[in-house]
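Missing here is one protein chain; the remaining ones are kept as they sit in the complex.
Chain nomenclature is as follows: A, B and C, assigned in order of appearance, with residue numbering initiated at 1 for each chain independently.
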Amino acid sequence: MSALLEVEAVSRRFRGLLAVDAVSFGVDAGELFAVIGPNGAGKTTLFNLIAGALPPSAGTIRLAGERIDGLRPDAIAARGVGRTFQIVRPFPAMTVRENIMVGSLMRTPHAAAARAKADAVMERLGFAALADRPAASLTLPDRKRLEVARALATEPRLLLLDEVMAGLRPTEVDAMVATLRAINAEHGTTIVLIEHVMRAVMALAGRVLVLHHGARIALGTPAEVVAEPEVVRSYLGTGPVH
Amino acid sequence: MGGISRRGLAAGAAVLAMPAIVRAQPAVLKVGLLLPRSGYLAQAGQSCHRGALVAPRVLADFGMRIEIIDVDFESNVDMARTQAERVINAGAHCIVGPFESGAALAIAQVTEQRKIPFVVNIGAAPQITEQGYQYLVRNFPTGGQLVTNGLALIKDLLAATGAQPKTAVFVHANDTFGTAQRGAMDALYPRAGLPIELLDRIAYDPKAQDLSVEVTKIRALNPDVLLVVTRSADAIKLFRDMVRQRFTPKAIISPGSPGMYDEEFYQALGPLADFAITNLPWANFNAPMTKALEAAYTPANPRYRFAAECFNAGFTFEALLVAADAHKRAGTTDGETLMRAVKATNLAEHVMTGGPIAFDAKGQNPNIVSASVQNRNRTPTVVLPASAATAAPVLPMPGWQGRT
Amino acid sequence: MRWALGLALAGALLAAPLVAGRYELSVLILVFQFVLMGQAWNLMMGYAGQLSLGHALYVGLGAYVPALLWLHFGVSPLLGVFAGMAAAMLAGAAIGWLGLRFGIEGVYFALLTIAFAEITRVAFDHLPVTGGAGGLFLPVTPEGRAAWWMLDGGPVFFYYVTLALAAGATGVVAWLARSRMGFLWRAVRDDPVAAEALGVNLFRARMQAILVSSAMASVAGVVVAFYYRNLFPSQVFDMSRSIELILAPIIGGLGTVLGPVVGAALLTPAGEALAALVHRAGLDAPGVKAVAYGLLLIAVIWVRPSGIWPWLARRLGVS
Partner (left out) sequence: MIMAELLLGVVVQGVMTGLVYGLMALGLSVIFGVIRVVNFAHGEFAVLAMYAAWLAHTQWQLDPILAALPIAAGCFAIGYGLQRGLVSPFVGRAEHEQFILLAGVAMVLLNLLLMGFGPDARPVNLPYALDSYAIGPVILDKARLIVAAVALVMTGAVIGFFRFTRTGTAIRACADNLLGAAVVGLDVKRLYALTFGIGLACVGAAGAMLVTISDASPVLAHGFTLQGFIIVIIGGLGSLGGALLGGVLIGVCEALAGFLWQPSMKSLFSFLLLVAVLALRPQGLLGKRA
């Protein structure tokens, strides 16, 4: 398999603070890939760099061999990168269906087709009942699902999910895991997820990237990274308390 | 156009020939009076309105009965148009107003379509009577007439006083009226034969909060005469800054504009208001009707002096007079007959200076003449023509210092 | 039920000139003008979330350009309207480009629109070809020779013209609201960052909204020019005009298809009714009506901040 996403020595600096420090990794097409790390490790910044919300200070990012670093977010989205936001950003005055239709309209000019697509996505994520509710009235877990649905509706090649399981009940986590697996299997959608819910990471990800203070400290299967002493120290908190 | 005036004459003859029984006074004439009594033209609109308020009583004394339906169109053209329709629905047989040219043209379309006479009290845009309206007359000079008369009077002023100013600067507000006057000045000044060189023409923004730079600019040119077209608020600012910047021209003359005879001008400037000259149509204080109007006006408006208000009040009264007189002659409130009577107006007895009120084929009264009005002891005083003058003109004007 | 209601309303509007007097028609003509301008503003603010306080600029250009073309070259306003549209869109593009290129948003963008309207006002005050501050006057044809293709006629004619334009504008808004473009505008209005992440080109979406809105507003200008037949920069481009035309969509309900219609249908007659009421009550002091109108605005925005139509629609069950 060829690498869909190639991140090479990417850094991002905020006024002297190095939020992402020369991180390199690749994600293969069709892979389920997780990024983990303690709070402030630079995970969301990394997503913002890939999705184009921020330009990198250094390094290159390629999607299917083409450079995408420095492009505007909409251009990157048009190339097939869908993302969700950790702090959810629904279109509050629009209904759930309309929110998702904005996503599906990125792939079709016809409102009717977009509507059908949106309904299918809602069905798949199990909240068709909420279709006509204004997004502003949703609970937080539903808003998280809306984020996923909206991104999915753009039919991405690469889906960046930023803590979409946070706040879900264990049964809901399992359902979401199953859904993501199914999407991955059916459409070959590559999924990169930032996640704190280790249960989901372990169940879903084939490989895991561990960030700490902006730098990569481990990359491997879930079992491998959990075994790394540095990961354990920095992240799982079983090391000596500083 | 010739056909129209022939028709007008025929109508006049028909009216005269009617048997007396038909000419008996019908019910009172209802006049829709549209004025901008709020909004940005409120000052002028209310000033006109004060003149109109006493009109029914004065006209009654002259044997004419009218009833006024008051409408404030809020200085808004949309309102002017809808309110014209409303007031006609409310029974108005003719319309008088509206002080402003844009509103006049908006109202004219309504009156034209409804065949209701419309007497413009004030509004100087020449286009008002150039549009071919059959139901509109204007008893007010056009901008060109104002300037022509105004410049002629300057010549007379020089002759009467022996003053020999060499240079002048023309300062005008860059609004509808000011620009029209500027156009007339550009066209007419070179042909007026005045021995005064026009150094520059300065347009200012009437919305400006401050005119000190304008005055600096004038001061740098140092003209003998300042020719101004203003409104009173700007005129006050202009004068104050001239005093502060210690610039005293030999004469300040308006070739026909409001500003320097308004009550607020005298209130604000006191003795500094004196000696400024405005050349424009004025009340003829020797006329009996003017005396009657003043006698009614003064007790009704204790806070305002007729002498300072007679321009707005006089023209508004005259517009009502034109309507009332036509009604008296026509003997009916029917729009078409009434309009024929309006067109046949020939009123020797009226308020403002000039010949009899009459209208040409376009509906314009060509007989209005200007007077030279100089501020003396905070009172506008007619100084020319000699026939109407109550004082002799003073030129050059004394300096600002030491005035009381 | 909904269709029946709509048909009845359409029938009533079409038949109105048979029963309504000239005064009522002249008020309705104003209502329709405000619907047209309100819909234009509604597209840009209500759907695309861009606050413009300078829409008088587009209306004014839409008035002056066809008027000048007709006056100097005898071009029918039915063609001139497109030239006016082009001029308005050009102005909109300039404002939009500046605003979008330099990230000027919200109140700042509003001020930019005011600045352009005022700059145009001052410029037109000094342009000899437009008559400057002295005004531009369109000759009036004598009765009976009025030509509809020169947009000349009586109140019934203008009633139908403005009715058609208002209905057309409302139709365009209804169509756009369901179109792809409308969805993208609303997404950009609600959350530009999220919209961009989904692939929406913010610049393009916002620019489209500005262009459509300015084009629609310019059509109202043609009516202003040929209905009143005289134009003054100090009136046409005045900020009070820009403010007047946004009242109806806000009071009626922003971002809804019928909000501007409801707003205009309430506000203009309310103003007329207040004027009549004040007169009848003998409170003939200038200003009373405006005080009452101001209190009305405060009351409505206090009680129904998102406008009357969304509330009304819920009550009628037609949302």
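Just so we're on the same page, contacts are C-beta pairs under 8 Å (C-beta built on N, C-alpha and C of every residue); 3 or more make two chains touch, one makes a residue touch a chain.
Every value quoted in this text rests on a predicted model; they were computed, and no experiment measured them.
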**Q.** Touching partners, among the displayed chains, of the absent chain
**A.** B, C
Q) So which of C:45, C:187 or C:222 would be touching the chain we can't see? A) C:45
Q: Using the definition of touch stated at the top, determine which of C:108, C:148 or C:175 touches the missing chain.
A: C:108
(Q) Contact with the hidden chain only, please: which chain B residues? (A) 37-38, 40, 42-43, 45-46, 174, 202-205, 207-214, 216-217, 220, 232-233, 236-237, 240, 243-246, 263-264, 267-268, 270, 272
Q.
Give me the chain C residues in contact with the hidden chain, please.
A. 45, 51, 98, 101-104, 106-108, 110-112, 114-116, 118-119, 122-123, 125-126, 239-240, 243, 246-247, 250-251, 254, 285-288, 290-291, 293-298, 300-302, 305
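Just so we're on the same page, only the chains that are shown with their structure count from here on.
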Q: Counting C-beta pairs in contact, pick out the pair of chains that comes out on top.
A: B-C
Q.
For chain B versus chain C, what separation do you get between their C-alpha means, in angstrom?
A. 36
Q: Can you check how far apart chain A and chain C are, centre to centre, with Cα atoms defining each centre and the answer in Å?
A: 44
Q) So, what's the distance in Å between the C-alpha centres of chain B and chain A? A) 76
Q.
Please output the residue numbers of chain C that touch at least 2 other chains, ranges allowed.
A. none
(Q) Help me check something: in the complex, which residues belonging to chain B touch chain C? (A) 37-38, 42, 45-46, 70-72, 74, 77-79, 81-83, 85-86, 88-89, 101-102, 105-106, 108-110, 112-114, 125, 127, 130-134, 174-176, 178-180, 182-183, 203, 205
Q: Could you please specify the touching residues of chain C with respect to chain B in the complex?
A: 21-23, 26-27, 30, 122, 125-126, 132-135, 137, 139-140, 142-143, 154-155, 228-230, 232, 234-235, 272, 275-276, 279, 284, 286-287, 289-290
(Q) Which residues of chain C touch chain A once you look at their complex with the stated criterion? (A) 178-180, 183-184, 186-187, 189-191, 193-202, 255
